[in-house]
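With one protein chain removed, the remaining protein chains of the complex are shown where they sit.
And then chain A:
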């Protein structure tokens, strides 16, 4: 290095990541979506992931919301799953019962997003109560459409912070079934699909042949110990654990300038 080194190099300093962990989760989730699929979207981070996919590799992605809007084309960020921006410019709008019975139960949803307060090693999710159902320590919102999305979408994705309390050995209540007690358990119940991936702020986890979670990739700079310490059971790791691909410049530009310019979800 000499004193004539051009100053422009400062801008490509690779030691500091130029993205936030939320941006990494959004771009990672977006890459799970394929063109021409129907996705049942949630608000917040999943919504950003779907809109990002639509503007990059999946222009024909159909965004469907549990409020009954079909192929929404929101001109701005929706503040809830029932936002009017999801109806204006949609291809269709149907009553809730029709959305759940014909679209979701009828097998017309390729991929659904889920969230929850607790997730176990088989991808079973609790969004109902912490503690005892009859005498809860914390009363959570409940299923909403989550149980039927988990049961009827062809595959599901979860985006969540990675913390030990969120990944306990056992969930306090199963709101939405994952692989139940293994892939066979899910099959016996006659449930369609199943969880595909869990994207956290530390890693991307997938399900092995038995339907149990393992860490597939770790985010840049994250160690196995960090992931293990934030998980409530002994987590398996892929034989060749790789580093999660990072957001590219165009992803970041779309997210920051067009999809969430006010930083509502990206912080």
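Keep this in mind: a contact is a pair of C-beta atoms (placed from the backbone, for glycine too) under 8 Å apart; a residue touches a chain by one contact, two chains touch by 3 or more; residues count from 1.
Assume contacts and distances are computed from a predicted model.
The UniProt record for the undisplayed chain lists the protein name "3-oxoadipate--succinyl-CoA transferase subunit A", from the options "Energy-coupling factor transport system permease protein", "3-oxoadipate--succinyl-CoA transferase subunit A", "Thiolase domain-containing protein" or "Zn-ribbon domain-containing OB-fold protein".
Touching the chain that is not shown, out of A:59, A:141, A:220 or A:261: A:141 (per the contact rule at the top).
Of A:46, A:177 or A:211, it is A:177 that touches the chain left out of the display. In the full complex, chain A touches the hidden chain at residues 43, 66-69, 79-84, 86-89, 93-97, 100-101, 104-105, 124, 128, 133, 136-139, 141-148, 151-152, 173-177, 180, 185-186, 189-191.
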